[in-house]
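Here the complex is missing a single protein chain, while all its other protein chains stay put.
And then chain A:
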Amino acid sequence: MPFDRLTRAMDEWAAANPHIPVEIQIGRGDYEPRHARWVRKLPLSDYQARVQACALFVAHCGMGSIISAIEAGKPILMLPRLATQGEHNTDHQLATARHVGTRPGLHVAADSDDLKARASALLADAAHDAAGAPAPISRFADPAFTARIRAFIES
């Protein structure tokens, strides 16, 4: 689903920070960035390479983005999608913000203005190596969890 609110906010941020390269994956959004580089959809390997190389990853509050950031050990700044804005079917991204967004290295913005302010603050921190980045984790889930699933398969 489109998330023009995020695209527009980061395009405005890119306009205000012309010396910092910004690239946005906009999906099916209507708003086409005028200041940031943009692409509709990156192949997964390119997406992972971008996350690995960035100073700050800005995304919706989705688990794919969160897991990608944690696996890469990159700080992630998120804007939850809202059902009332037609950005998702439900408000579960607000729940994700409450239950997962509190982990170290994960940052949640309240709205577009907060997102832009936090992007500047987190990048300033990153320059001093003080940005809260998540500790990188293994490619795989907790072995105790996958062992239970293996037992199900073999039962």
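As a working rule, a contact is a pair of C-beta atoms (placed from the backbone, for glycine too) under 8 Å apart; a residue touches a chain by one contact, two chains touch by 3 or more; residues count from 1.
The definition used in the following text is that contacts and distances are computed from a predicted model.
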Taking the list "Nitrate reductase", "Transport permease protein", "Heme exporter protein C" or "UDP-N-acetylglucosamine--LPS N-acetylglucosamine transferase", the UniProt entry for the undisplayed chain gives the protein name "UDP-N-acetylglucosamine--LPS N-acetylglucosamine transferase"
Checked against the full complex, the residue among A:Ala16, A:Ala95 or A:Ala121 that touches the missing chain is A:Ala95
In the whole complex, of A:Pro2, A:Gly62, A:Gly105 or A:Gly132, the residue touching the missing chain would be A:Gly62
Residue positions on chain A contacting the omitted chain are 1, 43-45, 62-68, 70, 89, 92-93, 95-96, 98-100, 137, 139-150, 152-154
